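Only one protein chain is missing from this complex, and each of the others stays in its spot.
Naming follows writing order (A, B and C), and every chain is counted from residue 1.
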């Protein structure tokens, strides 16, 4: 039985930083569960919130607890448990859809018009406990390791991006090898892609890209990466572009590397407008461009569970530090150095 | 039997204008047909060539005959006629693909890496006769009127654009009501779209848009057309954007009118780079963007033949003047006034 | 406020027939609504239940109220109304999915492993009031006529069948012109199909098929309908087969009429096993066969709402008698004569 208060990492004020506070345990509604957080992982979005950038200032309403990647054990359920039981080991889809809008009616729940994000729009998982609607709970298959269970949110982004079109027997470019880009490399390779080119400015991440399965990890600052990829594909370009950087240069290079008739799946979030030569990049090439957001609810969760159960994905190179919640300052500082890695918090005690 | 020379509208010199000349009849290769042109229609591309704009100067090699929309009667075939016979009433796919590149191997012939366009890269149909590879000949079903047969090239663009995704029971915005935009309105309506909003600055074209079946024809210069469309769709936006203008404002408005999860098919050719807010226009909305070029070879030809045979398309409002080839100056002058209409040349004598 | 009891058409005993009884008003749960039935329509399934055939005997547990096609006005909602309000004019998806099974997780709610059908597995709408889960309520757009609202269940079957693949510019065969087959004809035509051949043994239904838009309504008992359709399609066969009969002969003829590479959507329920020459009917022809059940939740509801709002569907020829609930014996007797028509009950008083 939980005590009356818990530790939580809070954005207490509308400014840079965060504070570890003792706050009351969340109260759950009839269709919610209370989950004791086992491990929580830090996302790029959490860094933005920590630093209180322009986006955060416009979206976040302090005081609030952030964090939206985690796994844990169900502590308590409400009156309508929807099959969720105390003791279940779970993760959760942190995007909560409205079920009413046109997108929800069309089965496109992940782009619901009224989407609320746990850890952004309401208290998240950088805490001992988190409150989750039971319909968003995802039970973890016993074959999946605990630390993998903590990063199913970003892994879902990667799986959604890769599997938004055909991938088997296709050549691929991944622009940007941050954590999700790196996962996308592993997923694409597991799903039968042929030659995969990654582009990434950070040498540490390029090394990781190779470890995750990239055939080549190219430095866009060195030589003409577009020329290189075109030459390596008989002048055609790759079949599939997975844009994971949000960086204007990478986006432009990505589209120039893409063959006519190819597919570009865009996940990377750019902080500025991007200028396209629509005609030569997209129209005359007959390209398909897919905006990718979140994860399909819950098709992507099924797919990644199956891939993980089948042992198709080795994500070990992504993991680095594991630490208690009170070392949050170290964690954010390490991540800022741009090393592609997932740091795990253990709010309820250290990992074995 | 044709005489030794024929009349042809020629871009004789790398400069504005055109000349009607007598030139030798084309000689056909083993796998080509000589077609006596019955009616030829003027495309926007022909206007660019006539005026010798920057694109023309870079692509066209005078002297050459232009024109790439037509119908006519087969006069002669080579040794490998591929089923084409003298006397066949035909039109033709004027994009000639290489059959060797990766796109051709994948069945995406319309975006062949080595595409050549008749009337652009070699002599076209503004002449008494035109030389066509037999594999590009399309026999016209007897149920299709002659003047419709002359515009199957642009109608194919419209059909390809509309049918590049789901359309039945979908709300639609068509940005730009030039000839192909107008055809797209008729096609979308024939294929079961629900409410269709057209945007167009030219009042004459707006009137035509209504005639072709648009539920509303909006003037972007007057009031907030984006707001209007959002309000008319319960705040969601339309399911499908058919971008037929190439104009930056129309493109931006189009994407703002498009609902999350919607489909944007882009055909309009813009003469300048377009700046996108990728995140809000495409990524977070989970939008599908399709670059559309030419017509599928020959799926689109089958589709439009069936739509025409079934009497689904009334294109009469699009047709205006019909004239002999020597009135070409009048024709180009009329078209520049921006009235959405197809003018037909009759190089071998006036229409009944 | 409803009175304490209501009239309901009941399968009281496990035998042929039905009884009109006064029973207590349904009690609704927190996530249910009580709907006052305005009009209810009789389905073929209701005939089976009435006659107590083998399927009914194995599935239905008397006493129960049957009926599953209706429209009405919300009388009362529970504590979690999910946006449903008293006074809303509504219909409902009568297939209630579990939200937990693999199909539900994949977004294929209509083929949920644990599907329950209102009017089959629990009390239905042949009554003054019916109890419906709020998530299954569909609000009727004011542009849709009341009697159309009463048949959205079978119309949804038709829309789901037609739009399960491409239809615009495709030739079509509809085998079986019962009520749903007739609706499918109207839907296919509204969505741009080209030549449509219907086959049907009942002359009354053949006449209706023509009224609904079939280009030809063929009698399989007279002449070789397969030969006829092949001849009318240059020997290729039709692009799309919509199998709406469940009859072995019709199924065989349908597959023989279908071209190589075509699509067969099967909705008709056959009461016996069907023998296929898999190799020549399906494998060597590279055919796609789609089993169709129910309606997509709720994509099909959106699509049919849009088609109806846009005035694309004239279903008037389908409607015949309208009667109070106590004339149920007349109603079932009329329907058995095999006339393709929808009979409407008005449990709360006669229609204006």
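Here is the rule we go by: a residue touches a chain if its C-beta (ideal position, glycine included) is under 8 Å from a C-beta of that chain, and two chains touch if they have at least 3 such contacts.
Source: prediction; values computed, not measured.
Contact with the undisplayed chain is limited, among C:74, C:225, C:292 or C:335, to C:292. In the complete assembly, the contact with the undisplayed chain comes from C:261, out of C:145, C:261, C:311 or C:338.
Contact with the chain that does not appear here is found for just one residue of A:116, A:228, A:312 or A:327, A:312.
The chain not displayed touches subunit C at residues 101-103, 106, 108, 110-113, 234-236, 251, 259-261, 266-267, 269-270, 273-279, 282-293. Against the chain not shown here, subunit B presents residues 82-83, 99-100, 102, 105-107, 135, 296, 298-299, 301-302. Along subunit A, the points of touch with the absent chain fall at residues 159, 163, 166-171, 190-195, 302-304, 306-307, 309-310, 312.
The criterion applied here is as follows: only the chains that are shown with their structure count from here on.
For the pair subunit A and subunit C, the distance between C-alpha centroids works out to 42 Å. Centre-to-centre, using mean CA coordinates, subunit B is 41 Å away from subunit C. The residues of subunit C that reach two or more other chains are 302, listed in rising order.
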